[in-house]
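Before we start, here is the structure in question, set down as structure tokens.
Removed from the display is one protein chain of the complex; every other protein chain stays in position.
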Amino acid sequence: MKQYIIRRAGYSLLSLFLLSLTIFLFVRVTGDPASLLVEPGASQDDIDNLRHQFGLDQPLWVQFWLFLRSFLTGDLGHSFYYRTPVLDLYFERLPNSLLLASVAMVLSLVIGIPSGVLAAVRVGGFWDNAGKVFTLLGLSLPSFFIGLVLILFFTVYLGWLPSSGSGTAAHVVMPAFTLGWYFAAAHMRLTRSSMLEVLGSEYVKLARLKGLPEALVIGKHAFKNALIPVITLAGINLVVMINVAVVVETVFAWPGIGRLLYEGITFRDFPIVQTVVVLGGSMIILVNLFVDILYAMIDPRIRLES
Amino acid sequence: MSKELLLSLENLSAHYVSQQGERVVRAVDGVTLGLGAGETLGIVGESGSGKSTLALTILRLLPPAARIVSGRMMFEGENLLDKSDTEMRRVRGKRIAMILQDPMASLNPLFSIGNQVGEPIRVHEGASRGSAWERAVGLLKSVRIASPETRVTQFPHEMSGGMRQRIVGAIGISCEPRLLIADEPTTSLDLTIQAQYLNLLRDLQREHGLALIFITHNLGIVAKMCDQLAVMYAGRVVEQGPVSRIFTAPAHPYTKALLGSIPRMTDNREQLTAIEGQPPDLASLPPGCAFAPRCPAAFDRCHAEEPPEFALGEGRTARCWLVAPDTGTAANTRTEANGPTIGSGVT
Partner (left out) sequence: MTIATRPIAVAPRSLFAFPRWLEGFPITPALILLLIAFVAVFADVLAPYDPQIGSLRLRYRPPAWQDGGSMAHLLGTDHVGRDVLSRLIFGARVSMVVGLTAVLFAGAVGTILGIVSGYLGGWVDQVIMRVSDAWLALPALTFAIFLAAIVGPSELNIIIILGLVYWTRYARVIRGEVLSLKQREFVRLAIVAGCPKRVIMWRHILPNVLNSAVVLGTLMLGVVIVTEAALSFLGVGVPPPKPAWGLMMADGKQGLMVGHWWLSVLPGICIMLMVLSANLLGDWLRVKLDPQLRQL
């Protein structure tokens, strides 16, 4: 068991390392990273100072080491625009993104799981076909399109919901729905296939052989087992949601880290961009690690086979 | 004259139909069998012979692609085919129970043993959780599981294979059914445990007055456990009758081949006789007898016409032209056997 955790953690560490290396290299690949890392309108002195600070005149591996060290000590740069450490900005906005993602996640599960179950139980029936359409739409409709259409109906035409900002429950409805839509389709799909697999299992067969009412067979025996992979995916998706919310947060002016990223690119505030990207990727790697270990603790079979 | 049969299948056929209606797989074809209370019937055949499908047919749990196209299934005097879904559900687990082959897969990994063993009692007899739990402990004891009080709270992955199969057995007898169908219950068990398990089944049968249908490909088990035997090939019953008679003098070439392929200590043969060829594709059966292509004794009529079941006396039948009365190799007496026999091949 310990072996597995160590191996798995080492793997994640490697991924984190490669991620930061990638980001580091890409920044420097443009030729003059100073142009990115320095404020627009800085003096030559400032530029030279910066060069020295980042070791841009030094060999690449020294630079990388400085880069890593600064990250590990929590120094992720200063925002030009806000003139505060980016890390502060990040953590200030993170709760908002977390809130949005949580609501969106709940929505996606409330819509996705029951429809997936229905689609699986009546394969080929109305719900299954409706579900297929829903999945297709979920994958084909860009989130900003959904968001704009929602604003058109609920703000412009009906005047029911506010189109920007945060603060009340009404503010969260449309952004959460927009963000959750794609994931609802993804969760529905997974629930359906997981449910189908479980419905074909021997213990479900035995449950029917026992003469249990169909509702009990599906609701008790099949459902709980089918839910396992869905919950796993949902856990990981929560973090993914936080990171891909950039478009939704932009459309609805929701003050989360997605919007922070948008500000970063609009104002050419590179430290913000770099930080959001690095932290976002790291978050996902860590969540994957956490879920894998959790799984290994619950299911003894996994430990054995790896 | 004939004692009241517990289960009587008459000319039962179940076919799988493909979506476009082109391919028809005759998984169970014209099966006629009978079983008395407390008796043990063994059903033997290769994989794909239709024996497992037959079991599911009796319980009417065939997948949607399959349909029962003809015949009757009489259980305790009622035709199971006439029952509604709800009525059938009440039969399953309570009056007819079934044990599946793989005990690890049969038990739901997420629920405790007590929960799963007590479940049929709660559903069929309306027992409370508490009393169902107590009954579960008792059932575990009767299938000879040590320290049942602890075991009952545990989960399937904490048990050994042999224990799991006993638990599945406990689930089977939990509501005191009249008939227990066991589909290859020992195939996934270690050899050393198999004998124990079979003894357990026999004891349970005696204690509870169960009729037992044993589906297996292992003739050794049949010899030990069963009174009657039905040999299936390509969805049809090709030979049936008392075990001892069939073993001493098999009538159908397939049965002969099966018996001949078992190595015995007293054998002084040089080679084991294997059966040549492969089991047929049930969707495109050759005309005539399904076994003819592989049969060492086949002649012209076998390839042209499907043989019906012929009564051989002493409660035996065989579906083979070799024993047809006009071929003059068997007695022509009609006995009660297992209800009305299908045609007697009168020319």
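By written order: A and B. Residues from 1 in each chain.
Heads up, the rule we're going with is that a residue touches a chain if its C-beta (ideal position, glycine included) is under 8 Å from a C-beta of that chain, and two chains touch if they have at least 3 such contacts.
Note that the structure is predicted; figures quoted are calculated from it, not measured.
Based on the whole complex, identify which of A:A101, A:M195 or A:I285 touches the chain you can't see.
In the full complex, the listed residue that touches the missing chain is A:I285.
So which of A:L60, A:V149, A:A170 or A:M297 would be touching the chain we can't see?
Only one listed residue reaches the unshown chain, and that is A:V149.
If the hidden chain were put back, which residues of chain A would touch it?
14-16, 18-19, 22-23, 26-27, 29-30, 36, 136-137, 139-145, 148-149, 151-152, 155-156, 163, 240, 243-244, 246-247, 250-251, 261-262, 264-266, 268, 270, 273-274, 276-277, 280-281, 284-285, 288
The definition used in the following text is that only the chains that are shown with their structure count from here on.
Looking at the complex, which residues from chain A come into contact with chain B?
Going through chain A, the ones touching chain B are 201-203, 205-213, 216, 220-221, 224-225, 300.
Spell out the part of chain B that touches chain A in their complex, as residue ranges.
Touch residues, chain B against chain A: 59, 61, 89-94, 97-98, 100, 102, 105-111, 119-120, 123-124, 157, 168, 171.
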